[in-house]
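One structure, pasted below without further comment.
One chain of protein is taken out of this complex; the other chains stay put.
To keep things simple, chains are lettered A, B and C as they appear, and every chain counts its residues starting from 1.
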C-alpha cells in the first residue's frame, strides 16, 4: 500500500481479500503497510486491486518465505544496528568472546575488537549448553557488563536470547538479538523477537535446509520486523574433522533468493582456531556481508569453546589479511 | 539420601560437597533427596560420606546424563500417565490425529483408539510449522476438545507444548506434555516442563545424537521430574524416499544406557502411510516400550500431514498384527 | 517377446525401435528376450507392436531402473543359490565370519551355521579395507577353504569380489558373488558380475539413496542376469553410537518399488554385538527376506570386525528367538 493508506483503506482491501479466501495479514513494514496473503491469488481474483491507486505494488513471490524473497525486494536490505550497518560494501565484523565471563575479559576483548576495526561486540550471557552440568552463562549480570563495554568502546552489542519471556530483558541492554542454531525453529521465540522490532541475527539450525531457514526468518518478518540478518554457522554431517561442516555455498544460494544480509561464523563452523582464518577469507570471497568471530584474551582459560576462540593478536592479524581479500571482491573492512 | 534425611542433614552434606568444589545440586527425586555433583569426585574426597548412615547410596555414573543413566538406576523406570503406564510388559500405544481439527474428528479418532486398545490419545493444538503460512493449530480451544475426548473415552491425553509461558495452560488440560523434535534443545522449555512435574514425552531432535538426547532429558530430570519418556521419530539424512530415517538401533542403544522408557513414532519417521505398519512391527521387535501412531477418520482431508495418518480401519488392523509380534518378543498390546 | 521369438524377429523389432530413436537393448532374461528402450515411448510410436503376436507384453515402468521395477514384474522374484532360495516364505539366513582366517575357524563357523538352520555360508577372502595396513584377506587360498566348507556342510557359499578381473576366479569357487557397499557404484564391476550370470548380492552403498541402489542393480540386470538380491547394511549419518544407521524403512520402500528380494545385515549396520539381535528381529518384522549375520568361533581374536561378530552360541540363541518373530509375520526360519 502507498504510504498515505490509512486504517480504513487498509481494512477495506483486507476485507476484499478475505472474501476471496486469501486470509490477508496486515503487516507494518518500515513506512508502509503490507497485506500478505497465504497463497498466490489468480490474476482475475484481484483484478480490481490493479486499478486501485492506493495499492502501490502487487508482488507474487513464489517462495513460502514471501517477505524474505528477492522477488519481494530485489536488492540487499541493509540492517542498521547502532553505529553499524550490515549489508553494505563495508563488511560487518562481529567479534568478542563465546561467553561473557568477567569485566576484565570482556573489556579487553571489546577494546581489541574496536581497535582492529570490528563493528559489533558479541558475548553470550544465556548459554544454551548440551549438558545441564556445563556453564550456563552470567545472565543479567552479563548483560550489564555488555552495556558497560558498549559505553566504553562505542561498539553496539549482540547477545543470544533463549526464551520469549526474556526478550524484553535482553532488549533493554543489547542492540541486536541473536537466535542461536538450536532455536532456529523455536517459533514462539521467533515471533517474540519479531514483535520486539529489534535487529535480529538468525543463525542457521545445524539440521536446517536453506529453505527452512528462510521460512524461520519469515516468522520474524511477518511480525513487521524487517531487520533480520542471516548467519551461516555450519551444518551437521558425518565428517568429524571439524565441529560442523561450513556450508559456504549457502552464501550465493541465499544471495540469489533473499534480500536479507548474510554473515558467516567460521568459529562455530570449524570449532578449531587453526581453521577460522582460512574459512573467514573464504566466506568473504564467497560474497558474505560480514563475519562473526569468537575472540578471547586468553582462550585456554575460557569457560566455553576454548579451542575455537582466537587470541586478540590472531584476530588483529586475521583482519589485516581479510582486508586484502575484501578488496579483491570489491568490499572493505575499514 | 535416605528417606528420613531432613533439610538440615541435606544442607550439611551439601556444604561438605561445596567445600570440595563439587557444586552439588539438591534434587527431589520421588521420595528421596539426591545431591548431584557436576563431576565425579575422587574416592578420597568423599570418603567420610561412605560412613554416613543417612547417605543411602553413592553412584558414579560416567555419562554426562547422570540421572538418565542406567548406572544410576538399573531397570527401566515405568512412567504412569493417568490410567496408562509406559515401560511395562504391556506396550503403550499412543494414537490420534496430527492436529486437533474439530470435535467430531477428534472424538471419532479417540473412540477408535480406545476400542483398538490404545492407551493414550494424542492431538496437536499448538503446531510448530516450518512456514508461518501453514495451519498453526486450534490453541486453547483444542485443549478443551482434548479434555472432552478424555472424559468420553477415559484415555489420558498428550499434546505438544511450544514455550515455557504455555506450560501451565497445557498442564491444566493434558495428562502428558510432549516436547517436539524442534524443541529438543530448547533448554528453557525443558526446565519449565521439568518444574511442572508432569509426565513428559521427549522426542528426539532430527539431527540430535543419542548422547545429546539423553542430556536434554537430564535437563528435565534435574528439576526433580523423573517421569520422562523418550520417543525416536527419525533423524535427518540424505535419503529422501522417507520423510526422515527411522533410527531403530536407538532402541537397543538406549536400553543399554538409560532406564527411561522408549517409544517409537513410525508416522513422522516415514511420512508415508504404507510404511507405518512395517516400521511399527519392527519397533516392537527391536524392543520399544510402545508406539506413537497418527490416526485420522479421513486422512485425505487432514489439515496437516495427510500422507502419514492411518485411517481408523488401518489402525485397527495394524494393532491386530502387532499383537502377534509383541507376543513373539514377550510383550503384549492388550 | 514370446519364448518362440527367434533372432530374426528380435532383430526386426529392434530395427523398428531404433528407427524411432528408442535405442533398444536386447536382453536375454531367463527364457525370454527383452527389448529395453532408453525412454518410455509414446503409445502412437509403438502402436504396430501391440498387434504383433510375437510381442508378449509391453511394459512402461516409470523408474530409471526398469527391469528392477515392480511395474515390470509384480511379485518378488526368488533367487536360487545352490540348495538355498532367497525371496520365499522361509527366510534366508547367511552366516559366517567377516574374514576367512583359517580352516578350523571357517569349518567351526560353517558347521554351527548349518546346525542352526542357516541357508548360506559367508566369509571374506578379498577384503576392502580402509587402510592399506589392515588385513587384506587370504585371496585364492581362502576361496579353496570356502569350497571345502561347502563340501563338508552342503551350504552354498558367498564371498565378495572387488574387481572385474577377479570375477571368473571367484565364480569358480563361490555360489553367489557379493558386491560390497564401497563398490555399489563400481559400474565396471556391476557389468562384469552381470555377465557372469552368477547370483549376486548387492549391498547398499553407505551414502546411496534407494533410487541409486536400484539403478546399480539395473546395471547387473541389463546384462541379462536376473538373479540379484539387495542387502541393506546401514547408511552413514551423523550418529556415532552405531557404526552406521540401519535404514530399515528401506525394506518396505523397496518392497513397494522392486521385485528383487531384500536382505538386511545388522552386523555391519550396528558394528556392535549387543545390537545385532534386536536389529535382526526388527528386520524380520519389517518384512525382510532374510539376514546376513557375522559369526565367529572366537570373535575376540578375529582379524577384522571383532566387535560385531556373534559367538556361535549367541547365533544359535538368536535364531531360536527369530523363529518366533518370523512366525508372527507369516515367515519361517526352518
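The rule is short, and it goes like this: a residue touches a chain if its C-beta (ideal position, glycine included) is under 8 Å from a C-beta of that chain, and two chains touch if they have at least 3 such contacts.
Since this is a predicted model, take the numbers as computed values, not measurements.
Student: Given that one chain is not shown, which residue among A:85, A:247 or A:314 touches it?
Tutor: A:247
Student: Which residue from C:12, C:163 or C:313 sits in contact with the chain not drawn here?
Tutor: Checking each option in C:12, C:163 or C:313, the one touching the absent chain turns out to be C:163.
Student: With respect to the chain omitted from the figure, which of C:69, C:99, C:119 or C:183 is a touching residue?
Tutor: Of the candidates C:69, C:99, C:119 or C:183, C:183 is in touch with the missing chain.
Student: So which of C:10, C:207 or C:316 would be touching the chain we can't see?
Tutor: C:207
Student: Take the complete complex as the reference. Which residues in chain B touch the chain that isn't displayed?
Tutor: Counting over the whole complex, chain B touches the hidden chain at residues 236-238, 240.
Student: Name every residue on chain C in touch with the hidden partner chain.
Tutor: Residues 38-39, 64-66, 128-133, 162-166, 182-183, 185-189, 205-207, 212, 215, 218-219, 222, 236 of chain C touch the chain absent from view.
Student: For review purposes, identify every residue of chain A that touches the missing chain, sorted by number.
Tutor: Missing-chain contacts on chain A: residues 207, 209-211, 235, 237-242, 245-253, 255-256, 269-270, 274-275, 277-279, 281-287, 321, 324-325, 327-329.
Heads up, the rule we're going with is that only the chains that are shown with their structure count from here on.
Student: What chain pair has the highest count of contacting C-beta pairs?
Tutor: Max contact pairs: B-C.
Student: Please report how many Å separate the Cα centroid of chain A from that of chain B, as a whole number.
Tutor: 33
Student: So how far apart, in whole Å, are chain B and chain C when each is placed at the average of its C-alpha atoms?
Tutor: Measuring from centre to centre gives 38 Å for this pair.
Student: When you check chain A against every other chain, which residues touch at least two of them?
Tutor: 236
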